[in-house]
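Working notes, beginning with the structure itself.
Removed: one protein chain of the complex. Kept in place: all other protein chains.
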Amino acid sequence: MVRQTQAYRVSNPVDINVASASGAIQTPPRGANLETRQDNVISIINLNVYYGAFHAVADVSFDVPKHHVTALIGPSGCGKSTVLRSINRMNDLVPGARVEGSIKYHGHDICSPRVDPVEVRRRIGMVFQKPNPFPKSIYENVAWGARINGIRGNMDELVERSLRQAALWDEVKDKLKDSGLALSGGQQQRLCIARTLAINPDVILMDEPASALDPISTLKIEDLMRDLVRQYTIVIVTHNMQQAARVSDQTVFFSLNERRQGVLVEASPTRELFTNPRDQRTEDYITGRFG
Amino acid sequence: MKDGFVGQAAAPGVSPLAAAPPAQAALDLSGAKSRNVSERLIGAFLFACGSLSILTTVGIVFVLIFETIEFFRLVSPIDFYTGTEWTALFDREYGVLPLVSGTLLIAVISMAVALPLGLMSAIYLSEYAPDRARAVLKPTLEILAGVPTIVYGFFALTFITPNLLQPILPQTEVFNALSAGIAVGIMILPMVASLSEDAMGAVPRALREGAYALGATKLEVSTRIVVPAALSGIFASFVLAISRAVGETMIVVVAAGARPNLVPNPFGQIQAMTSYIVAVISGDTSVGGRVYLSLFAVGATLFVMTLALNIVSQRMVARFREVYQ
Partner (left out) sequence: MSAAAQSRDVLVAPDTSSRLRRREVQGRVLRGLFAGATSFAVIVLAVLLLSIVLDGYDWLSWRLITEMPSRRPEEAGLLSALMGTLWVISLTAIVALPVGIGAAIYLEEYAPRNWWTRILQTNISNLAGVPSVVYGLLGLGVFVNLFGLGRSVISGALTMALLILPVIIIASQEAIRAVPLSLRQGAFALGATRWQVARHHVLPAALPGILTGTILALSRAIGETAPLLVVGAAGYIAFNPNSLTDQFTVLPIQIFNWTGRPQDDFKHLAAAGIIVLLVVLLGMNAVAIFLRQRFSKRW
């Protein structure tokens, strides 16, 4: 991981509290990392998420560099999944959810009302905590997303390529007509990854993709992520610090402030965050002193 | 692609398969126009489907109010709501109270049948019944609920009256309120049983276990813990059942006769609001005439009564849900 020379922004916790109290939108301290901006696929700037009257996420800002795995970690309920779901506008589907601030995707603010969430989601795919294949055949599971997105051409080839990329082809190539629900949990999750790959996304969001799986399946998914990051940009939420340390290049640590709002504590290259955390709270969490 | 890269970041731009970043200028996230138009059209159609039910309500209310106002031009509402004679077809006396009392008599008799039996069935099904008994009882109740009301009317007229009532109570007439009321009670019994059972099923296990831990018997848990805890849900089912009995038509038309009476005799004929409507319409009534309009005045009264009962029932269910869900 020696290549990671970009300057990572670290949000100052004091600033966060001030900003959320006043409600002011601040320009994040951008520093002298102009030359690396081009490599950020996504820049989250002062993100606030509300569920009804509940202020779930307060003033979160960080960048997602291209062809990197960015891991979001933190105690449960700290808003890391909420932040992830904001990136492909899945929060639109939650009644009462409201997002403020901006999420720049290649410079376009995807939170803008002029942006069609459908367009966002076909570029920023998502894999969920619990494998959720469609109750269709394995083939259809992969082909469906491509078909509704108007991808034409040799569908058999696309299905095979996607399944190969997801390291599932050898296990299912003889039973493509079988139901996706007949697969094991780990295979189902890789099927869900394959169907996401089939629509050729730019970014893949993964919400605790291995938390419902056994250790061997988990390992396969982790291997797969390292494989995929050469072509894609990956953001993963995980509650498992070892997993974050194993697979990610950058780690973003979230915590709860005294008002039970999710705040960003530290965003650093993974090795740095785990070996030399800048914030006391990060250190408490990774050393297990935090409950 | 299959050689692992675990723990090692691939250099961006090095991988030959790396997708080129979408050109900034070409990136348009506003969505395809044609797709958005068809999505919006479908959305509008579905919205219209959802809103059609409002039109139904508006239609019902409009028709009832409009024709009732016409009727009240000919017959004063005071006479209508306080009059004690209903002889619409002969002497043109339009006092609705005899029809209301006929309806209430049917409701009272049917509830006397359905309420105790329904509640006891619900307790049995929810607290006692072994799976094998449930497998028989639940479908039976469903079938009973699905029997057309004309069949119950026929049953009341040709079985309950001659074979059950007349042998015991010789003063019973061929058409009588009692047999109709019993049949209505049988018809609403499944509703009382299944809704009350649902309410009892929603009572948390912990509550039952708490009582068992204190040494209570099954009976004590059922009647002193579960039933009181589910009470508002049970009452809601009763109120809904009353509303159903008030609105029931064919059983009363077939089995209870057609003689309105302010002080109805359960062993003799009565006329309920619903059966008046059907009795009149079956004859030839001229559209817009006094008798025709009286249908809507009676219908409006019936509608308001059942609506009030339904709203009360919904409120009770809502309160019950608040407590347990």
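Letters A and B mark the chains in the order given here, with residues in each chain numbered from 1 onward.
Keep in mind that, in the parts below, contacts are C-beta pairs under 8 Å (C-beta built on N, C-alpha and C of every residue); 3 or more make two chains touch, one makes a residue touch a chain.
Everything numeric here is computed off the predicted structure, so don't read it as measured data.
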Contact residue for the chain not shown (choose from B:96, B:193 or B:270): B:193
Option touching the unshown chain, where B:75, B:240, B:256 or B:270 are the choices: B:240
Contact with the hidden chain (one of B:69, B:151 or B:231): B:151
Footprint left on subunit A by the chain that the document does not show: 88, 90, 93, 95-96, 118-119, 121-123, 125-128, 130, 132-135, 144-145, 148-149, 181, 192, 195-196, 199
Hidden partner chain, residues of subunit B it touches: 35, 38-39, 42-43, 45-54, 56-57, 59-60, 63-64, 66-67, 116-117, 120-121, 123-125, 128-129, 133, 136-137, 140-141, 143-144, 146-155, 157-159, 163, 186, 189-190, 193, 217-220, 223, 240, 243-244, 246-250, 253-254, 274, 277-278, 281-282, 287, 295-296, 299, 302-303, 306-307, 309-311, 313-314
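As a convention for this text, only the chains that are shown with their structure count from here on.
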Centre distance in Å when subunit A and subunit B are each reduced to the mean of their C-alpha atoms: 49
List of subunit B residues in touch with subunit A within their complex: 1-2, 4-15, 17-19, 21-22, 24, 27-31, 35-36
Subunit B-facing residues of subunit A, complex: 1, 3-4, 39, 41, 66-69, 105-108, 110, 114-116, 118-120, 123, 164-165, 167, 200, 202, 222-223, 226-227, 229-232, 246-247, 249
